[in-house]
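I have placed the structure first, in the form of structure tokens, so that the comments after it can refer back to it.
Here the complex is missing one protein chain, while the rest keep their positions.
Now for chain A:
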Amino acid sequence: MAEAPQQQQEEEEEEEQPSSVEETEADEESEEEAKESVHTTPPRPLLSMRSMSTVDPDDDSPNMIVYRKIEDIVTLIQDEEEGVPIRTVKSFMTKIPSVVTGTDIVQWLMKNLAIEDPAEAMHIGSLIAAQGYFFPISDHVLSLKDDGTFYRFQAPYFWPSNCWEPENTDYAIYLCKRTMQNKTRLELADYEAENLARLQRAFARKWEFIYMQAEAQVKIDRKKDKTERKILDSQERAFWDVHRPVPGCVNTTEMDIRKCRRMKNPHRVKKSVYGLVEEGTQSQSPILTPSHHCRKGTKEDVEKEILFLNTQIDRHRMKMSKVAESLISYTDQYMDYDQFVTAQEPANPWNSDDPSLWELEASKEPSQQRVKKWGFSLEEALKDPAGQELFLKFLESEFSSENLRFWLAVQDMKRRPQQDVAQRAEDIWAEFLAEGAPSSINLDSHSYERTSQNLKDPGRYSYEDAQDHIYKLMKSDSYTRFLRSNVYQDLLMAKKKPETEQGRRTSLEKFTRSVGKSLTGKRLTGLMQSS
């Protein structure tokens, strides 16, 4: 744990606490004048080497990672040269030791964390405060304001990285202690008074013990000098503001249950803030689980890994420049459809409170935008039920719809409950692949052989090979013809030039539709789910 003797800020040495607790040495400083902070900042100012961070550098559990980063920031912000001006402020008849204004903190954060918007700096500052690393001296609510409000830094003893889980007995002692000190600034807030009342009821039996502890703490505190006490009292209060927050404030000590199991220290004992060593208080944290976190690598595991790595090393890769072009062109193609980037017609229902856009999409008339998308890829055409319908209609007009119907039938089979799969597979064979099948598809002999082998034990993936083959065929052959076809082009262009071509187009449209309708009546077999 790093020492930081050059710190200007006064820190407390918790001499009264049991020695097992981590501490930093206090530098008893008398009131100092503020030093000008240096205005040039290094490019990456977070220096973990000089950090006072108490986090074990090898501890990489999620919470500790954040604490370490915050502690680096908090160390640097208190630095003589590169930090904020921390000083004693003279106010009325008293002196307020070791404070800095909110504005100073906000400015510093903006400069050192490359933040342009003060609102963002206030937000992250408030979060660091809420975690318990600095606090407003006159408020229980831990947030950062961009004004003259005074803030003080928390003592490393109280830092969250020490894994405090203070018990209610400690809290009771604290509140009790507060009532014994006759100072207006230490009066209990309403919620604290309520908490105290509740604890008194809960600990009725051992209240005498708690009272005694509180008295002992008061005696210890009295021995300290006035300034030191002011600082310590505020730090202690801030600690409890984190662990017993004001009702309505976020409790930042709440953990994501998925991460709880992996505490680095499974034998963590709940230590008392006030050094209580009482039988029963030294309990194990309830989330104790032996860290079976990373499943041990057995010989088989490592052998499997080696096999995997070997296959991966030999895999085919695409050049980055090509990949980048592909990503850029895909995004570019769809930007017009992205509501966050391009405003659409009709307006976004969430903005306008008008669901017309959805009503239009649900109607039988696909918009030109939508029809255009079918031209991007076979995938897009098939994804849209209207596109699928039109493509099918086109194929039927060419008397070549069996390929698509086969593909759709297999898709449907894969979506069925397991118990239905085998029967469906056989039905598909009968309809599309068997000798003299009514909708015979054309498979190369290799695929055919493999598929017929698969059918001996029919399953969900029996037709993978065949389906893949047929899809490629459709993509290269029928789909490209579809895009050039009248049915598609008319639909695509129809909305573009209504005025000039309307008369002719409409009648052609009508003709196409009527042809489609007559075919529709015939095509729905029992095998294919209608879209």
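The rule we apply is simple: a residue touches a chain if its C-beta (ideal position, glycine included) is under 8 Å from a C-beta of that chain, and two chains touch if they have at least 3 such contacts; residues count from 1.
Here is the rule we use: contacts and distances are computed from a predicted model.
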Chain left out of the displayed complex - its UniProt protein name, from "Ribitol-5-phosphate transferase", "Guanine nucleotide-binding protein subunit beta-5b", "Aspartate aminotransferase" or "AP complex subunit sigma": "Guanine nucleotide-binding protein subunit beta-5b"
Residue of A:Ile115, A:Val218, A:Leu276 or A:Ala434 in touch with the missing chain, whole complex considered: A:Ile115
Of A:Arg317, A:Lys364, A:Lys456 or A:Arg484, the one touching the omitted chain in the full complex: A:Arg317
Contact residue for the chain not shown (choose from A:Asn168, A:Gln411, A:Ser452 or A:Gln489): A:Gln411
Candidate in contact with the missing chain, chosen from A:Glu325, A:Glu449 or A:Asp477: A:Glu325
Where the unshown chain meets chain A, residue by residue: 44, 46, 60, 62, 65-66, 69-70, 73, 109, 112-115, 119-121, 123-124, 127, 250, 254, 257-259, 262, 293-295, 297-299, 301-303, 305-306, 308-310, 312-313, 315, 317-321, 323-328, 330-335, 337-341, 348-351, 355, 357-358, 361, 379, 382-383, 411, 414-419, 460-461, 464, 467-468, 471
